[in-house]
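Missing here is one protein chain; the remaining ones are kept as they sit in the complex.
Then we have chain A:
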Amino acid sequence: MTARITAFKAVLAATIFFAAAPSWAENVLYRGNAGEPTTLDQHHTSINIEEFILKDLYEGLTIYDAKGVIVPGAAESWTESDDGLTYTFKIRDNAKWSDGSPVTADDFVFSFRRAEDPKTAAAYANILYPIKNAEKINKGELPVDQLGARAVDAKTLELTVAQPTPYFLELLAHQTALPLSKANVEKNGADFVKPGVLVSNGAFKLAEHVANDHLTLVKNPEHWDAANTKLDKVVFYPLEDQAAAVRRYEAGELHVDYNFSADQLPRLRQQFGNEVHVSPALATYYYVFDTRNAPMNDVRVRQALAMGVDRDFLANEIYKGAQQPLYSWIPPGLGNYGEPEKADFANKSQLDREDEALKLLKEAGYGEGGKPLTIEIRYNTNPNHERVATAIADMWKTAFGAQVSLVNLDVSSHYAYLQEGGKFSVARAGWTADYGDAENFLALNTTANKTFNYPHWSNADYDALMAKSYTEKDPAARQKLMHQAEAILVKEQPVTALLVNNDLWLVSKKVQGWYDNANNQHLSRFLSVQN
């Protein structure tokens, strides 16, 4: 076996040598990206495979560094007014577009207005809603020039927020807040996203794009920090077939590959060791109880069902360790939030949880001798979601004698049903954070949130705590309010968190400067390839 592996590695090394030979002098990174970007327009984008490319092309006012921490980007510094409502950004003097023209405050104003213009129909317009009048503009109630974004001079940008927004700097690092060259977009219209036309202000510029084959970025010599960009070229491959992506990594055609099938994890770990990166994401997998109807309007039933799920089984048997059990609503990994609030059953054994759950159900009048417990689990069609639903149905049947049926719809239909208020008993949902702040998760369950409050849960204390957290200026006090809100949520269990997703990466030993981080931020400018 050893001999075969050695021979295999020798062949592999030879391939890589020959593959790399023509571009010996160049430092090129080959990145497997989990699919074809649907757009290169920062205002149309909505998924992270686009984010990886866009953040290599463009640089926002703030950026995430290699470790996923917010640092200055196109802005070298900023000040915040005492009332927390006005931010003044100083844009770097040497910040330039790839065509050599300077990056100005006007470019940012233009870009933010475009994001909120209803005609643009930006997928993530809501990211910039904290900016004064943004939401009204996006609804078509005000003209775009009423946006709270103003160019004081060429290099000074003033942003006004409607109310203090403690996570504002995080929002500005989102791909929707990336700037556009006003001159270029006005000249070329919708074609500004094409190679040869696209002008960017990040560490790279667009060289080539063959849809569904590859997308090539080359180093942007005009970038203010170009001296520290080690890569000459980054090639993104849109590899929607995860197994095919792994084979290309094995064949030495990729340095980095994003997302592989969880069932490959044990094998890949054995074969590639620490080239396999499993990094907890700010993304949760949860079940929703429809609190409008019996029996799910009874908190005891919800708690019991939440306890009846063996999360370790889901994480280890179904996801093979590619996901981790989650007992809190907020996933771990948010630096400023600290340890999330776990449900009180988190520290008990599964057997104890089931005993307690049976007691709760009996009190509520269900189970043996009581009313029969009938449950329907809805999920979006996907082999893993099906396995999870089947396992949970079995757990509830075995532990509580519940009658459980399963219903699955394709993803569009599933979420349309939840968002349009369709009745159900239990449904699967997932949430991936748009910015690294606990608020992003907690805001889902406020009464005011008509779209994402799938359980239709309403709790006055929770709403009050969240409302207070928005106006709280002291960061520590604000985190405390959010902790209190989370504690209510995990006690009431209108939603029960099951798993936290991991970001799965294959990163070759040749790649330098890679750090796993919960924000899943991996700008190519911080990476290099050691041949």
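Methods note: contacts are C-beta pairs under 8 Å (C-beta built on N, C-alpha and C of every residue); 3 or more make two chains touch, one makes a residue touch a chain; residues count from 1.
Simple rule for what comes next: contacts and distances are computed from a predicted model.
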item	value
The complex's invisible chain, by UniProt name, from "ABC-type antimicrobial peptide transport system ATPase component", "FAD:protein FMN transferase", "ABC transporter" or "Cytochrome d ubiquinol oxidase subunit II"	"ABC transporter"
Touching the absent chain when the full complex is considered, from A:Ala95, A:Ala123 or A:Val500	A:Ala123
Selected residue (touches chain absent from view) among A:Asp99, A:Asp145 or A:Asp241	A:Asp241
Per the touch definition above, residue among A:Asp83, A:Glu317, A:Asp410 or A:Asp461 touching the missing chain	A:Asp410
Chain A residues that touch the omitted chain in the full complex	8, 11-12, 14-15, 36, 38-41, 44, 46-47, 118-126, 135, 138-139, 190, 193-194, 210-214, 237-241, 243-244, 247-248, 250-253, 380, 409-419, 430, 432, 450-452
